[in-house]
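Note that one protein chain of the assembly has been removed; the remaining protein chains are unaltered in position.
Order as written gives the chain letters A, B and C; numbering starts at 1 within each chain.
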Amino acid sequence: MLELLVILICGSILVSGVLAVWLDNLMAAMVSAGLASLFAAVSYVLLAAPDVAMAEAAIGSGLSTLIFLYAIRRTGGGRE
Amino acid sequence: MADMLLQIAGVLIFFAIVFGVARLVIGRTAIDRVVAIDMLTVVSIALIALYAHLSGRFVYIDVALVYGLLSFLAVLAIARFLEKGP
Amino acid sequence: MELTGSILVLTGAFFLFSAGLGLLRMPDTFTRIQAGTKASTLGNILVLAGLGFYHPDWALKLLVVAYFVLMTNPLSSHALSRAAHAIRTPMAPSTMVDALREEGDRQGNGDVS
């Protein structure tokens, strides 16, 4: 069962990463990128690296999303 | 008996993640995708806690703590921006 | 003891599953927000409680996790549904009453929270 979960998590990273490239709406693309980092943190836990998972959960899904948002606002994008 | 129930719980959580990712792919609006990420973070907290039990390591609960405290920040930020806040 | 814990975990996993199902099958954004938040919060807390039966020495930290989820999850979904209402996300045809918009019209600015 654990192998199945690992495959699911890795596949979800793949799907959300492809979606982040594919989508035209910048907000939705950024949400997909955040989801990729969330699943990356879960897979770090499954691979027995809690320290890395903590850093990824705090920086990847929280802080980098905010910095992307401010960058989108500064460049005037995401106004479809 | 108890182990079998935990196995069934794992299968149910598996399908919850599958449905959440499906909603992310289908999407329609950006808000729908944000709802998917909001649900998936909570499901991952449960998944991490369950894995901490399966592997017997107390340390992993700390990661679940980080998730529970910080995962809502991304959703809050996107919501504030979608309604044209700061 | 272990049987009680596993039954609680199974119930919580069922609620998480139903949250996923609601996210996939509900007709519009607001009902999806409701299904994805309420059911997943309850399911998560039930899973944590069940694990507390398994490991009584972890109970304090599991309680703290449950408290954090209970504090933060409604906050984010409230902000999200408010944003969805503000940018006029279309509702399901079966929705009859929009009390928040009526209240805003009565006050004349369309901006209540």
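One rule holds in what follows: a residue touches a chain if its C-beta (ideal position, glycine included) is under 8 Å from a C-beta of that chain, and two chains touch if they have at least 3 such contacts.
Basically, contacts and distances are computed from a predicted model.
**Q** Could you tell me which of "Sarcosine oxidase subunit alpha", "phosphoenolpyruvate--glycerone phosphotransferase", "ABC transporter permease" or "Multicomponent Na+:H+ antiporter subunit B" is the UniProt name of the chain missing from the displayed complex?
**A** The chain we cannot see is, by its UniProt record, "Multicomponent Na+:H+ antiporter subunit B".
**Q** Which of the chains on display does the removed chain touch in the whole complex?
**A** A, B, C
**Q** Check the options B:Ile13, B:Val34 or B:Leu70 and report the residue that touches the missing chain.
**A** B:Leu70
**Q** If you put the missing chain back, which residues of subunit A would it touch?
**A** These residues of subunit A touch the chain that is not shown: 2-3, 6-7, 10-11, 14, 17-18, 21-22, 50-51, 54-55, 58-59, 62-63, 66-67, 70-71, 74.
**Q** Tell me where the left-out chain touches subunit C, residue by residue.
**A** On the subunit C side, contact with the omitted chain comes from 68, 71-72, 75, 78-79, 82, 86, 111, 113.
**Q** When the complex is taken as a whole, what residues of subunit B touch the one chain not shown?
**A** 58-59, 62-63, 65-66, 69-70, 73, 76-77, 80, 83-86
What we mean here is this: only the chains that are shown with their structure count from here on.
**Q** How many angstrom lie between the centres of subunit A and subunit B, each centre taken as the mean Cα position?
**A** Measuring from centre to centre gives 12 Å for this pair.
**Q** Could you tell me the distance, in whole angstrom, between the mean C-alpha positions of subunit A and subunit C?
**A** From the centre of subunit A to the centre of subunit C is 21 Å.
**Q** Can you list every residue of subunit B that touches 2 or more other chains, as numbers and ranges?
**A** 10, 17-18, 34, 36, 71, 78, 82
**Q** Which residues of subunit C are in contact with two or more other chains?
**A** Residues: none.
**Q** Tell me, which parts of subunit B touch subunit C in their complex?
**A** Result: residues 1-3, 5-6, 8-10, 12-13, 15-20, 22-23, 29, 31-32, 34-36, 38-39, 42-43, 45-46, 49-50, 52-53, 58, 61, 64-65, 68-69, 71-72, 75-76, 78-80, 82-84 of subunit B touch subunit C.
**Q** Which residues, counting only subunit B, touch subunit A once they are in their complex?
**A** Going through subunit B, the ones touching subunit A are 7, 10-11, 14, 17-18, 21, 24-25, 27, 30, 33-34, 36-37, 40-41, 44, 47-48, 51, 54-55, 57, 59-60, 62-63, 66-67, 70-71, 73-74, 77-78, 81-82.
**Q** Subunit B touches which residues of subunit C in the complex?
**A** Contacts found on subunit C: 2-3, 5-7, 9-10, 12-14, 16-17, 19-21, 23-24, 29, 32-33, 36-37, 40-41, 43-44, 47-48, 51, 54-55, 58, 61-62, 64-65, 68-69, 72-73, 75-77, 79-80, 82-84, 86-87, 89.
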